[in-house]
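Shown here: the complex without one of its protein chains, the others still in place.
Per-chain residue numbering starts at 1, and chain names A and B are given in the order in which the chains are listed.
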Amino acid sequence: MELLEPEILLQLLIGGLLAGALYALLACGLNLIFGVMRVINLAHAELMLIGAFGAYVLFHIFGLHPLASLLIVVPAIFFVGYYLQRFLIERVVGRPMLTSLLATYGLSIILINLGLLLFSADFKSIPALQGSFLIDELAVSKPRATAGLISLLLTVGVYQFLERTRLGKAIRAVSEHAQVAAICGIDVRQIRMLTFGMAAAMAGAAGVMLSVIYSFWPGSGVDFIQKCFAIIIIGGMGNFVGAFYGGILLGVVEAFVGGFISTQWAEAAAYLLLVTVLLIRPTGLKGVARA
Amino acid sequence: MVPAAPSGRLKEEIIMKRRLSLSVLFSLILAVIIFPAVTQAKDIVVGTSVALTGKYARTGQEQLQGFQMWVDEVNARGGLLGRKVKLVHYDDESKPETGAKLYEKLITDDKVDLLIGPYSSDVTMAASTVAEKYHFPMVSSGASATEIWERGYKNTFGLYTLAETYMDSILEFGKSKGLKKIALIYENTAFPRGVAAGVKDKAKKLGMQVVFEEEYGKASTDFSSMIIKIKSRKPDMVIGGSYLPDSTAFMRQAKENRLFAKIFAFAVGPGLPDFGQNLGLDAEGVMGNTQWEPTLKLPGVKEFAEKYNQKYGHEPGYHAGGGYGTGQVLEAAVKKAGSTDPDKVRAALFALDIVTTFGRFKVDATGKQIGKPAYAVQWLAGERHIVLPVEAATAKAAYPFKDWGKR
Partner (left out) sequence: MNNYRIGLWIGVALVALASLAPLGLNDYQQSFLLQVFLVIALAQAWNLISGMTGYVSFGHAAFFGVGAYASALLLTWGFPWWLAVLKSAGIAALLAVPLGFLTLRLRGPYFAIAMLGLNEVGRIVATLWVSVTHGGTGLTLSPELLPSLDVKYFTMFGLALGATLLVAWIHRSRFGLELRAIREDEEAAEMVGVNTTLNKVIAFVLSALIPGAVGAVYVMYTSYINPSSAFEHARNIEMIVVVLFGGSGTVWGPIIGAGTVMVLREMLWAQFPAAHLAALGVLLLVVVLYLPGGLVSILRDRQRSRPDARSGESP
């Protein structure tokens, strides 16, 4: 079968890894929030779309290249997240799961529909990065390679930040045990706001990356959030590194299922993976027992 | 209920009163909805639903603007049968089930006099069932899947050339260039499947071979794995049963993955100005279908296109042309029937054979369009030109599709 030619396998693998890096950036942020606050942020994909539309507006009004707009969009969304936490999410931290799910779901509905009012339901795209890099016979998509690599860099950067800096350690401490962290003199509320801001910024960056690869509209988030669910379940809820591997895995699986079966099955892969993992290992592959 | 907390008699009374006031409120609210809506008897009310949100939003909106232009004009001419025409429209969210619900509302609640169909074959599939249930004739502007007319219905009148014939002229063109291998991709809904069925049928007749075939879901935006596979089959022609977002995304990713073929042809997408705007130079040479172009030599096309451009700030695509033409068909049918009585309008529609701004309108005994030809377009130097059939062409077809590396 021609599909087994190494060149095709390599192309599918590269495509999958690049897409996976983007998923990972998004899902790591989601898991960071869950780890620190025990809140599943259903509006995470909408934060991503704020990033995408931000890049779109900057491109079409000021002619700013999406990669340059990262420098504006990411800090802006950090503050959006910071204040969202302060005025909304903070109120549902520590409440039953359903409460926070519904609060963030309400937020997501509001954001989607504001987006529809502002941008209509047309698909938007940014024709900034196009075409491919040719490595010998191998064509690698320029927008995907760029988006994948930047996503990877950002995720690794955030990980290093969490591992090495004082602030990062404080975040991890709150994630491990909020009360103990508070006793040790950490301002838990402040940490939560910083965490949500940081996760939002990651989502925003993912949005800018998304905007150079795909066309999008205000309702595009649904697919992504559901894929993120699959990823964080596979990687273990609240586990940053797990979400990273989960994201990469999903990207690769989707690429290969798309290549070997069909695109429709690739779209199903996330859910089939999700249900299978849950049924075999109820706490995920790298699961932590608490939740 | 959970065990009642200890409470005095007084408290219970208060609770009871609260509950009573609630139930009163509840029944009041019910009464408000149940109270029948008042409609003005004098106007001729034309009802429709179009997609204003969701996947078909862009095309749905064009169609609606076409209807509205017709309504404005017919009113400026003094109305229909001496009555003013009023358009009632809703947003079906590109969803068939919402469409069905809306047509139920239009017929039974708004009590419209005339019905125009929604945009897209799959919403029409659902809406036409409702129209059939109430024996209400519906002129369907934005649907072309043959399946719609194969259910024995008597109330759905199509305007569009059928999906199955969309790619015929392009396939014949490919055949004349000696092409053999076709890669066929399509969305998994009624219209794209119709296009695909037509392609397979025609390819067989022409002795061409479909070397790759795959369906994709309605929300698909990522075709890269599919493209990598197509590449390995080395097709001469890539044909898509698609709408605007998917055809745009596919071409973009085809470039990224250096998929090459002598002809790229898609349904719907390339027929719209947005295709060229979104893809820029990458649209160059892509072929597509159109039901109608503002450059066609038909009565009133030029005037319509100019007025439309003035009013909405862009040139009309075929969905706008179709919307406008639908209005003209309704107008002719009502005039012929001499009333808006559903039975008379239905009979008139069956008998009608006219040429509108959109083209010829003539249906067979099932209401299926048989009078209107299909046109093929191609993007040439940043503009959309009719290239097939040769009689209507505004430019000569460019062949073959230029390699990505040589652009």
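One rule holds for everything that comes next: contacts are C-beta pairs under 8 Å (C-beta built on N, C-alpha and C of every residue); 3 or more make two chains touch, one makes a residue touch a chain.
All figures in this text were calculated on a predicted structure; none of them were measured in a lab.
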Specify the residue from the set A:L71, A:I109, A:L134 or A:C184 that touches the hidden chain. A:I109
Give the residue, chosen from A:L18, A:A170 or A:I233, that touches the chain omitted from the document. A:I233
When the complex is taken as a whole, what residues of chain A touch the one chain not shown? 40, 88, 91-92, 95-99, 101-103, 105-110, 112-114, 116-117, 222, 226, 229-230, 233, 237, 264-265, 267-268, 271-272, 274-275, 278-279, 282-283, 291
Note that chain B touches the absent chain at residues 1-2, 4-7, 11-12, 15-16, 18-20, 22-23, 26-27, 29-30, 33-34, 36, 52-53, 90-91, 93, 95-97, 100-102, 104-105, 108-109, 122, 125-126, 129-130, 132-133, 147, 151-152, 187-190, 193, 215, 217-218
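We adopt the following convention: only the chains that are shown with their structure count from here on.
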Residues of chain A that touch chain B when the two form their complex: 2-3, 5, 8, 11-12, 15, 19, 116, 120-123, 125, 127, 130-132, 134, 139, 141-144, 214-216, 219-220, 223, 254-259, 262-264, 266-267
Residue numbers of chain B touching chain A in their complex, please. 52-54, 57-58, 188, 214-217, 219-226, 228-229, 232-233, 244-245, 248-249, 252-253, 255-258, 274, 278-280, 282, 404-405
